[in-house]
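Right, I'll just put the structure down here and ask away after.
Yeah, one chain of the complex is gone here, protein chain that is, but the others are all in their spots.
Here the chain labels run A and B in written order, and each chain numbers its own residues starting at 1.
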Amino acid sequence: MKQVAVLGDEVEFTEDERDVDPDYLDFALNEWDSYATEEALRLVEAAGSGEVVVVSVGDEDAEDAMRRCLAMGADRGIRVEAEAQLDPIQVARALAEVIQSESPDLVFAGVQSSDSVQAATGGALAGLLDMPSVAVVTKIELGDGKATANRELEGGLVDVVEVDTPALLTIQTGINEPRYATLRAIKQAEEKEIDVRQPGDLGEPGYRVRKMFVPPKGEGAEMLNGGAAEVAQRIKEIVQERMA
Amino acid sequence: MARDPKHDILFEPIQIGPKTMKNRFYQIPHCNGFGSEKPLNQAHFRAMKAEGGYAAVCTEYCSIHPESDDTHRVSARLWDDDDIKNLGLMCDMLHEHGALAAAELWYGGPHAPCMETRCVPRAPSQIPSDFEHLTYPKEMDKDDIREVQGFYVEAAKRAREAGFDIVYVYGSHSYLPQQFLTPYYNRRTDEYGGSFENRARFWRETIEQVRDAVGDDCAIAVRMSTDMFMGEAGTQLERDCLPFVELVDEIVDVWDINVSGISEWGEDATPSRFYESGRMLPWQKAVKGVSKKPVLGVGRFTSPDLMVEAINDGALDIIATCRPSISDPFLPKKIDEGRLDDIRECIGCNICISRWEIGGPPVICTQNATAGEEYRRGWHPEKFEKAANADNDVLIVGAGPAGMECARVLGERGMRRVHLVESQDDMGGIMRWIPQFPGLGEWGRVVNYRKIQIDKMKNVEFIPNTRLDANGVKSYGAEIVIVATGGYWATDGLNGCTHDTIPGADASQAWCATPEQIMVEGKAVGDKVLIVDNDGYFTGVSLAEKLAEEGKQVTLMTHLGHIAPYMHFTLEAPNMHRKLHKLKVEIVTYQIPTEMAEGKVTSAHVYDEEHLTEWGVDSVVLVTQRRSNEALYRELKDSVGIDALESEGVTGFFRIGDCVAPRLVADCIFDGHRLAREIDSDNPEVPLPFKRERHVVEREAVLA
Partner (left out) sequence: MSVLIVTEHLRGQVRPITLELVSAAKELEEETSIAVIAKDPAAIADQVDVEGVAEIVGVKVEQDEFESDVYLQAVEQLISDRSPDVVLVGFTVNGMGFAPALAAKLGIGFASDVFALRRDGGDLVVERSFYGSKVNAEVEFPGHKRVLLMIRPTSWAPAEGDGAAVEAGLEASISGSRARHLDFQEVAAAGDVDITTADFLLSVGRGVGEKENLGQFEGLADKMGATLSVSRPLVDQGWMPSSRQVGQSGKTVKPKVYLALGISGAVQHLAGMKTSGTIIAVNTDPEAAIFNVAHYGAVADLFEVAEELEKLY
């Protein structure tokens, strides 16, 4: 899972212009990861036994998001210490050792994170661990030594895949309805100890940011002004013109 | 955040007479129930708008003489030196924020019944008021005219002394100067009646005299109704007003333009039910077309874009607000800072006005629980003190108006965690379906505003689709538990008239329904519908309107003498009646059902029980009274028990809103707000005493 950065309406960049000034960032649990956590919890509950472990790469502040997953019901949390913003492949390298040591039956990752939208960490991890993987999963049924997963393609088509387990699946939003944590669960999660590990060799980054900037606005729309009535009138006129 | 450049024009200063307004935001004269006799309440109320960025703030209508006494309604007064002191405080506090102060000098004539002063009002002709039917005026002779004009002059001088920057010669709403202008009120045959020049004479002379007296120091404002919608008898735009503007334009510094007379002044203070924002722009633009002076006016403006358009379009120079300034005194600042989604928009319910119409109570506002509480409870709409017990987690059960507001304010007060838990899939509670009544769409802003604010707060989490039972609440892990489970319409006909249920009334039957069943569950009603309305506010009539629009034959029955009497106070009654009449809704008064069954209802006359009527109907809708959804609270308090809750770590257990007692949405929001403001008091369940502005005697000194 990932604690993602949320940028508001205002932005300033760091001096080297390679990143956003952290003062302008808020943090939250990655939306995809709450679906992934929920799916994991459901599978373990349905099986009657098992454990959900959440793993993340980040600094101590990133534990906030992890505690949300623990509050939902995840059993254990492991954090791999990392300072800087790593690229997905480095994150995958940081995670790989931990995953291996846990020998899970299933590894879930969110399809993507809402801040960097790389959709790569899960896949990269599967590559490093040489695990079978299915990306963009909207339904899972566990079997014996394998699972059936629905892969949601563009255009609304579903690809039904049979995957050997252990496997890594990247989970899509909408697969379930993530449960909320009560205050009690949140408080208990606060008290839980998170296992902190040091990363191994992170290797070379896959890319490097040269410069970050605010995207230039396009010519933009011709704005229709006025109250609702005027806007509606204009819309009707435009529609009539274009549909003629 | 920064201001959107397209709103820059709203912040350009403008000259009015000898004064300069620092921006285009103007709080038009409006009532608050404080007058000159609650000067601290008055000053703090007005100063809040100045703090919020308004460049000019007005008193309410300000009586110039004891003959202009609107008791039981509360006006301001400038009769003597003590009034100068009291209203002067308002001027001082406004000036501290760089805002101009304006006094709306008022003489009501027959519309002001003088129930406190026992004076006799004067008027152009002796006809009883169309607003206060028992009040007759004295018909003015020339001496009376001079004298009353003198009252204006003396009052203007007092206003100047108090520190007012702008002084009105106020005619709108059918007050004295406008009465002279209007044939409906003026049947004179001397030089003050008849032709346009004659009818305009009184007002013109008064403006001249006031200007002579204070015009060098104060800006002279004239508030005029440009159309009374009474045809030839009333004031008309082209015949009377535009010529009047041209006639006196030179001696007026700013025009305040609206429409309507007094008996239907809801055409000016338009309820959102019937009118959109900016209703009066065409008239305001017409005046701007013939005047060389700045023009201001209201229109329930909440959207900065509409405001900018009104100016760019040549309709207004200055944007005046009344109700939007009550719902959000910080409207100008928020536009200036580009914080548009923080604007707490007026919903046009006119609850604020209803308090004045009732006469006496201080102003309240559905959207803004701090309106009227600035002084007496020290509440600031934008400032919240961190709670002394902020290190606590709060569970609020129910995200209706009370729950949402409580969550919002607790969030602002820095409570560690607030969980707002709701059984439905979204916030809003009762305000999810009420705005679905015809015309009430803007009332949904109550929910939208709170949704946006709560969404922004990191310490407040909204949890939908979760119905907590007593155990769930007990073991939730909160230190403070607040039950806000709302209310429901009685399913058995229980009502305030008979204090009993109605035999046979049973909303579990297919032929019998409550408002929720229809609006939320979509329960079907037959073609012939009888609505039993013992409520007195909008639910019965809104349902009647909705069902009639759907083609049903509707009979609306009430035990009262009027249908929806509260809507007289919200100024919605005249148009509501017109609507119902057009929709052929049958209105039946003074009747209470004695028995109902499928297909038939029997009712008795309230003052003649023997006189029974039978009604053949397909469906009956019970709008008899509401009940609190107390079950969860009762179970927690009585079955689970406070001790058990305490052993789970619950140190505070409260309930708010309709689940205590059903009431106005404004009061539910107030309830949630108050609890949150006082969550760290010794006993939050009991409201802290508020400051009462009153005269306290020194007994010994009096008797000595």
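Definition applied: contacts are C-beta pairs under 8 Å (C-beta built on N, C-alpha and C of every residue); 3 or more make two chains touch, one makes a residue touch a chain.
Because the structure is predicted, anything quoted here is derived from the model rather than measured.
**Student:** Please identify which residue in B:Gly441, B:Pro574 or B:Gly649 touches the non-displayed chain.
**Tutor:** B:Gly441
**Student:** What chain A residues would touch the chain not displayed?
**Tutor:** Within chain A, the residues touching the omitted chain are 5-7, 9, 11, 18, 20, 25, 87-89, 92-93, 111, 114-128, 130, 132-136, 148-164, 167, 170, 172-174, 203-204, 206-215, 217-218, 220-225, 227-229, 231-236, 238-239, 242-243.
**Student:** Which chain B residues touch the hidden chain?
**Tutor:** Residues 4, 305, 340-341, 425-426, 432, 436, 441, 444 of chain B touch the chain absent from view.
We take it that only the chains that are shown with their structure count from here on.
**Student:** Can you compute the centre-to-centre distance for chain A and chain B, using the mean CA position of each chain? Integer Å is fine.
**Tutor:** Centre-to-centre distance between chain A and chain B: 47 Å.
**Student:** Which of the residues in chain B end up touching chain A in this complex?
**Tutor:** For chain B paired with chain A, touching residues are 1, 276-278, 303, 305-306, 309, 393, 395, 417, 419, 458, 461, 463, 465-466, 475-478.
**Student:** Within their complex, state which residues of chain A touch chain B.
**Tutor:** For chain A paired with chain B, touching residues are 9-10, 26, 177, 180, 182-187, 225-229.
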